[in-house]
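Left out: one protein chain. Kept in place: all the others.
== subunit A ==
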Amino acid sequence: MTAIPAPATPGSTALLLLLLRARTFVALILVLAFFAFAAPNFLSAANAVIVSKHVALNAFLAIGMTFVIITGGIDLSVGSIVGLCAMVAGWLVLNGIDLGLGWSIQFNTLEIALLVMLVGVGVGLINGLLITWLNVAPFIATLGTLYVARGAALLSSDGRTFPNLGGNAEYGSASFPWIGSGTILGLPVMIWMLVLVGLLASYISRRTPLGRYIYAVGGNERGAALSGVKVTRVKMFVYMFSGLCAALVGLIIASQLQASHPATGETFELNAIAAAVLGGTSMSGGRGRIGGTIVGAFVIGILSDGLIMMGVSSFWQTVIKGLVIIAAVVIDQAQSKLQARVALQQEAAAGR
């Protein structure tokens, strides 16, 4: 009498639970259906690509943010990392690295991209060290790096914009704009990148010990540590991964605009948190899915783009976005309660 098959839950409860679990998808479909009627041309292929590009930037950040939130932390610095990395990209395209003595090293596109990612990972590393070694609360640590990174971005150009980042064929960086505006098989490069990062993150979360540890640390840090999970390493990873995601966004924006401005990415962190929460990530840690987060990012993106197409005032958009997030969390609570009850019923029916 150990593992007996699960007794069937009453049909209506099961259906309700299914609906609640897939609520972000349901919301996505509802939003899509609504704008298909309300906003002409919304479902056209051209518009879909445009919306996807808008969504992608937020989705990158939200993926990194999801891992951080699952461990029970928060990363407020991602917006600033975006700005800093955009400036680094701009600087490298324009100036390379000046060694003094009248010499400078110039980089090709790939090298620039790798260096920018390194900067993002580096800021994430600092976040991680502050949080694990020096025991600073994640909120405070990343709030600090938010200011420092933003300040560094402003200092890099004295607050000015780096213009004309067309690259230089001589140095092999002429392909720099391609990152943000190029296409492969008809889809923008950045969408391919998002697919890649999304699949990678999803794979990590579901099919690797590291992913399991991320959930375990968020669910019960002490318990995880006593079970042999290297909590410090797990936390270092999530902040570095979040920094990497932010670096990609900085790179893409600099490339897309062929210019980089130090204020790039301001308040992006809030949109990323919103997407993660909308996708079912629990702020108290331990719960969340990469797929859910991406769908959440799409709901937010489609909502704002659709409302623009309908000509709704941007002030109203902000209000609506806030309401949607609150509604998402309220529904999330209801789902957790129902799910716990169903599980308890199953265990009770199995005869303790």
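By definition in this document, a residue touches a chain if its C-beta (ideal position, glycine included) is under 8 Å from a C-beta of that chain, and two chains touch if they have at least 3 such contacts; residues count from 1.
Keep this in mind: contacts and distances are computed from a predicted model.
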Listed names "Sugar ABC transporter ATP-binding protein", "Ligase-associated DNA damage response endonuclease PdeM", "Ferrous iron transport protein B" or "Ion-translocating oxidoreductase complex subunit D", matching UniProt entry of the absent chain: "Sugar ABC transporter ATP-binding protein"
Contact with the hidden chain (one of A:44, A:164, A:208 or A:318): A:208
Contact partner of the left-out chain, one of A:15, A:97 or A:344: A:344
Absent-chain interface as seen on subunit A, which is shown: 1-4, 6-7, 204, 207-213, 215-216, 219-220, 222-230, 286-287, 340, 343-344, 346-347, 349-352
